[in-house]
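What you see is the complex with one protein chain gone and the rest in place.
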Amino acid sequence: MNYEIAKENIDIQSVIDKVVQREAGAITTFIGTVRELTKGKKTLYLIYEAYESMAVKKLEQIGNEIKERWEGAEVAITHRVGKLDITDVAVVIAVSTPHRADAYEANRYAIERIKEIVPIWKKEHWEDGQEWIGDQLERVAYPSGKPEAGDLNE
Amino acid sequence: MNYEIAKENIDIQSVIDKVVQREAGAITTFIGTVRELTKGKKTLYLIYEAYESMAVKKLEQIGNEIKERWEGAEVAITHRVGKLDITDVAVVIAVSTPHRADAYEANRYAIERIKEIVPIWKKEHWEDGQEWIGDQLERVAYPSGKPEAGDLNE
Amino acid sequence: MNKVLFFAHLRDEAGVESAEIEAAGKTVAQLKEIVAETYKLGKLDSAMAAINEEFAPNEEVIQEGDVIAFIPPVSGG
Partner (left out) sequence: MNKVLFFAHLRDEAGVESAEIEAAGKTVAQLKEIVAETYKLGKLDSAMAAINEEFAPNEEVIQEGDVIAFIPPVSGG
């Protein structure tokens, strides 16, 4: 179970434990936390929602993409859903590799891919309103109905 | 105490806790672990030794360099000394920043700088011998007596 | 019959989480048109579609029993 959607607080150490290996000299983690200010606007809290079964499959796909590109990599990703307050942990990505440069690159790849292909959405709640992020005009839309050609059935 | 030399097992979560901030959307960690194989040679265990008082100062210097270069960054680094077995954690670097690209870059900067200027040494123990790493011929020596011009009194 | 799933703002606008629709033989694009009209969904064009939890292009033909999800631009992480 290296790829999970969590309904409660994520235990960071338990995600790290999944990628510990005797062949690894480096483990990187990315911990996405709820930031109070975005473009000067104060967030009160967030709601994350997932298409859970597909999200787990897509997290696993990202892990497999990483293992193909970075030899010897191990990957674990947990994304939380539900209501999150400021500084709460939304996502933890742990990647272990034999050498450190790969651990950074592969981890960065994971978060970028999550933002492209994993069906999870956040709704920001401010003092003066709320909005699902991702349907805003400044976001890239997908007129062809897909994120990009390479993402289909990879 | 964001910069520490530890004689016991490092609690990763406690290092992360030091960089949590309401302004941060991203925390990256680098966890250096003892790898079993290096260039095909099997390590049994390592001994890390530090010039402790200077090492803490140099870790703090690295943190300050990061804060100057990446606005809004918070940094915590703990390096362990003593005997470490395979998969044991030698170093934990945690960096938080408002945006994720900075958290990866600043964290990577920290580990590279540690390998340049922090007075910590490891002695590898193999089945057929032992050696202080850093005095090997394949390493760059410092004929001028310093790591590089920019490192002095930065 | 086919199950159709709505998420995030699409679910808020549609007012339902899922619907049962006869969509076998139709393309994703055709189903989008029908659903957009039925549920008055203005931004369905910018949504991706998934068939059985895999992204599917607009021209893919839906089979009997397929589960179709409309996926607004994602914002996890």
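The chains carry the letters A, B and C, assigned in the order they are written, with residues numbered from 1 in each.
Rule of thumb we're sticking to: a contact is a pair of C-beta atoms (placed from the backbone, for glycine too) under 8 Å apart; a residue touches a chain by one contact, two chains touch by 3 or more.
The structure displayed is predicted, hence computed values, not measured ones.
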Neighbouring displayed chains - absent chain, whole complex: B
Those residues of subunit B which, in the complete complex, touch the missing chain: 32, 48-51, 53-55, 57, 79, 90-91, 111, 114-123, 132-135, 139-147, 151-153
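The rule is simple: only the chains that are shown with their structure count from here on.
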Length of the line joining the C-alpha centres of subunit B and subunit C, rounded to whole Å: 49
Between subunit B and subunit A, distance of the C-alpha-averaged centres to the nearest whole Å: 26
Shared interface positions of subunit A, touching two or more other chains: 32, 111
